[in-house]
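Supplied in C-alpha cells, the structure appears directly below.
All protein chains but one are shown at their positions in the complex.
Showing chain A:
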Amino acid sequence: MRITVTVDGTGYTDEVEPRTLLVHHLREKLGKTGTVVGCDTSNCGACTVHLNGQSVKSCSVLAVQADGGEVTTVEGLARDGQLHPVQQAFRDNHALQCGFCTPGMIMQSIDLLADNPNPDEEAVREGLEGNLCRCTGYQNIVRAVRDAAGHMRPGAGPEAEQVADGERTTTGVGGDA
C-alpha cells in the first residue's frame, strides 16, 4: 500500500505492507534510527514520536495509520545546529546514563510541556509515566524537564518548538530550574 508521511519536515512516499509498524517504517525505510525500539510491548516509551502534534508510541501505530500525517522524531528537533531546549536541558542536567530511553523521554517531555508549561515535580513524573528508564535516572530527567520549562516559551511544544526570547543560561549538572 502506498503512503505519504511527512517526517521531520520532509515528505516521503513509500510502498509499505499494512502490517509495518510506524517505528519500523521510520527506522528501516527512512533511516530515522534516532527513534529506538525498547520493549516491543508498549510499556517503555522509548519509541515515542509525535504524530500530528501528539506523542504516540510508534510501536503501537501502523505506518498506514500515519498516511497523510506529520511525524516529528528526536532527529527533527534541533534547528540550525542548535539543540532543542529540552535536548539542551537533558544534556545540561546529565539526564541520561545509557541513553537508550532518551529519545522517547525527550519527545514525551516536549508533549507534556505543551500541555503544562510549568509542571511541578509530580506533574513531570505523571507526564512521563509511560516512559521507563532502566538506569533509573529519573531524578535528573525530572530536573531537566523543569529546567527546560524555564527556557521555553509557554505553550511551546510539538507544534511550536521554540526557545524563549533572550539568552538562555546554561546550568550545570544538578542546576535548579
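Going forward, a contact is a pair of C-beta atoms (placed from the backbone, for glycine too) under 8 Å apart; a residue touches a chain by one contact, two chains touch by 3 or more; residues count from 1.
Throughout what follows, contacts and distances are computed from a predicted model.
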| item | value |
| --- | --- |
| Undepicted complex member, UniProt protein name, chosen from "Ferredoxin", "Branched-chain amino acid ABC transporter permease", "Putative ABC transport system ATP-binding protein" or "Carbon-monoxide dehydrogenase medium subunit" | "Carbon-monoxide dehydrogenase medium subunit" |
| Residue, one of A:Val61, A:Val74 or A:Val145, that touches the chain absent here | A:Val61 |
| In chain A, positions touching the absent partner | 1, 17-21, 24, 40-43, 45, 48, 51, 54-57, 59-62, 64-65, 108, 111-112, 127, 129-131 |
